[in-house]
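Here the complex is missing a single protein chain, while all its other protein chains stay put.
Labels run A and B following the written order; every chain starts at residue 1.
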Amino acid sequence: MSITHNGFSAQRRLVLKGAGTVALIGLGAGLGVIAFDPRQAFAAANDKYPEEAFKQKNEADAIKALYGKTAEPSDKVKMDAPEIAENGAVVPISVTTTLEDVTSISFLVSENPNALVASYKIPAGTVPSVANRIKMAKTSNVIVVVEAGGKLYSATKEVKVTVGGCGG
Amino acid sequence: MNARSAIPLASAALALLALAFVVPAATAADTVDPVADAKAFQKFFTDKFPKLKPEDFVNGPYSMNEDLHRQWEEKEQFPPYEFSLEAGKEMFTKPFKNGKSFEDCFPNKGIGIRQNYPYFDEKEGKVVTLELALNRCREASGEAPLSYVRDDMAALTAYMAFTSRGKPMDIKLPNDPRALEAYQQGKEYFYTRRGQLNFSCATCHVQSPGERIRAEVLAPALGILNAMPIYRSEWSGMGTTSRRFTTCNSQIRGVPLDPQADEYRDLEYYLSYVSNGLPISGPGARP
Partner (left out) sequence: MASTIRVRATSNGDTTEVQALIQHPMDSGFVKDAKGDIIPAHFIQELTFEYDGKAVFVADWGGGVSKDPYVKFAFKGGKKGDDLKVSWVDNKGATDTTTAKIQ
């Protein structure tokens, strides 16, 4: 809760009560947040939809926009992904980790037009494990980032995406 | 007997003799043995893939490749055809303008009967597929027929297939030469090459199951219709048996026929019959 997603320190002050709410609305509109709930202002500063992070082209920029830090590879982050996706439109990827105090898990695909695909908030009491289905434009590295105890850890796997055939 | 009458008689005798040679060839259809066909068909595939149980064949390419299988297992936890299935159930029970519904057209209100389709209609003298039966039901109540290749028809057959899940395919061949003929036509279509690519159905699904055509893994022909209709990732949506037949014809650069053309009906009849005994697994998911 102490770390903001986009490292925008002004936001940290705005989380505090007061007239900041009006300014926050302006900030929210600027960032493209659709459904603004004032309660969110008093909750963790990282409750906003990370619009900027989703707009980044490459994974390094997306991770920076999302977390404001860089990740180090860790074998404690276990990713399950296919060798060859049956179809780039629906690629099942899941991740699980033995790391503790996990607060966030994100999925990125380096060769996608926008690298960040999904980011999940893991409140205390939620198991740090997620399964989802993502789109991959072509053969690419899939990167999973886990935020645990304030630090970032990652795992990477190449998933091949083929095009063409006749259908099974 | 004088010479003049002997000649016509001799000709007649010769003609009769010729006929004696011709007739057996013309009734070669009598030697068509679907029961033996089905047995040989199933044996071909179970011999080729000894590690698979007969019921595994209905999963198409997923039984041919481990990596694909795992992706499929994940998808089946909460399958992509879920929405189509629900839509189908709703459509099936919704009344037409005249108050009737699909339930009135089918035995047991359409529940648990998919494995009997297609069947040979002796009154009409032709094969009737499930999709055809559904549209006839609509037309009988004054409703416009649905497209054979689009979502609504797929939703209906998805629902009906689902109510038959696990039941063995049970296509009947009545003791009617026309039924046998339709079966034989279907079989011949299956094994005949066509299109610019000069492929027959067998080229891919009998000669090369488990192997790849460009980047995709081919399904075995055995049980290939048991999972119909299918949600294909490639289509990002649901498709019927008709849709698959027509798109396959296009893909081999052949001319796609009308979705319920006689050739396709007979093909579905043959293919379903030789997979008798294998469980219905539809609706299914495919790459």
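Keep in mind that, in the parts below, a contact is a pair of C-beta atoms (placed from the backbone, for glycine too) under 8 Å apart; a residue touches a chain by one contact, two chains touch by 3 or more.
Quick caveat: nothing in here was measured; it's all calculated off a predicted structure.
Only one of the listed residues, A:58, A:74, A:129 or A:156, touches the absent chain: A:129. Seen from chain B, the chain kept out of the figure touches residues 77-78, 80, 82-83, 86, 236. Touching the omitted chain from chain A are residues 34-35, 47, 49-50, 54, 89-91, 94, 109, 112-114, 116-123, 125-127, 129-135.
Note that only the chains that are shown with their structure count from here on.
Rounded to whole angstrom units, the spacing between the C-alpha centres of chain A and chain B is 46. Those residues of chain A that touch chain B in the complex are listed here as 82-87, 89-92, 94, 131, 133, 162-168.
On chain B, the positions that touch chain A within their shared complex are 60-61, 67-68, 70-72, 74-75, 80, 204, 212-219, 232-234, 236, 244, 247-248, 251-252, 286-287.
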